[in-house]
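Note that this complex is displayed minus one protein chain, with the remaining chains in position.
Right after this comes chain A.
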Amino acid sequence: MTMTALSDGLAEARIEQPKPQRTTLWLVLPGVLWMTLFLVLPMLMMVYVSFWTQTTFAITPVLTTKSWVNFFSSDTYLTALWTTIRIWLTVLAATLLVGYPTALFVGLFVRNKTLQTVLLVLCVIPFWTSFLIRVLAWRPMLGKEGAINLVLQGLHLTSAPIEALLFSELSVVIGMTQIYCVFMVGPIAFMLGRIDPNVLEAARDLGAGFGRIFRTIILPLSMPGVVVGAIFVSVMVLGEFATSAALSGRKVNLLGNIIVTQVGSLKWAFAAVVGVVLTVIMGVVVAALLRVVDLRKEL
């Protein structure tokens, strides 16, 4: 009797099994639908359009590789590609250089959780003003008559204003580093804050000085944060156009700027080519960064 009751129960359980699976399906559906409609389809469309035939005033769905050949045979566009990669790598290095010590301080040396939160919020305060204002605010800072030059001259450290500060690649790098640094600080500080203080004390107890502990414990344990921060910064910098437009005096052309100009002059096919190139670069960068650390294991 008990046995039958038991097997009856089992049968019921087996019948009810599919239910949770259907729930999973319903939970996944909205996301899949949204991504298909607004990410996958547009991307396929972009690839398709990049092979359309572009004339001065019109675009026709006749397949051709003309836009692609045009992109890879033009010095201007290849220079823009190279500039984009160069600026991306410089900004990535700069945000890491500025961001890691900041995160180290906030995440590891400040053990008071309230103070930690306050400091992280302080990092986000610049975001209370709009993106454009933050970028443009660098002009009175870096300009020929700007704050930095005035101070330097006032202290008699320089006799003439340094012109290279504004409307150069340097000003673009400075502006981007300031804007995107917090995306590096956040994930790293988060990972550092999760390190058990006892683990660091154990390392000290086993005879390791701070340098050793940093190299063997702190750095490896914070790597997932570095990778996530690098993905954030990379994706945003590679798609950038506004900072370079506002701070380079049109001297620095990124792939993003080219897309803006081409779309402005209705050159859809060509804009699509640049878009595909940019998407491929981002995909490769993100995939490469994810190879460094197995995020699923770490988070």
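Points to keep in mind about this one:
To be clear about the criterion, a contact is a pair of C-beta atoms (placed from the backbone, for glycine too) under 8 Å apart; a residue touches a chain by one contact, two chains touch by 3 or more; residues count from 1.
To be clear about the criterion, contacts and distances are computed from a predicted model.
The protein name that UniProt records for the chain not on display, among "ABC transporter ATP-binding protein", "PilZ domain-containing protein", "BtrH N-terminal domain-containing protein" or "FAD-dependent oxidoreductase", is "ABC transporter ATP-binding protein".
Between the chain not shown and the residues A:62, A:160 or A:206, the one that touches is A:206. Within the full complex, the residue among A:46, A:217 or A:295 touching the omitted chain is A:217.
One chain of the complex is left out; on chain A, the residues touching it are 196, 198-199, 201-209, 212-213, 216-217, 220-221.
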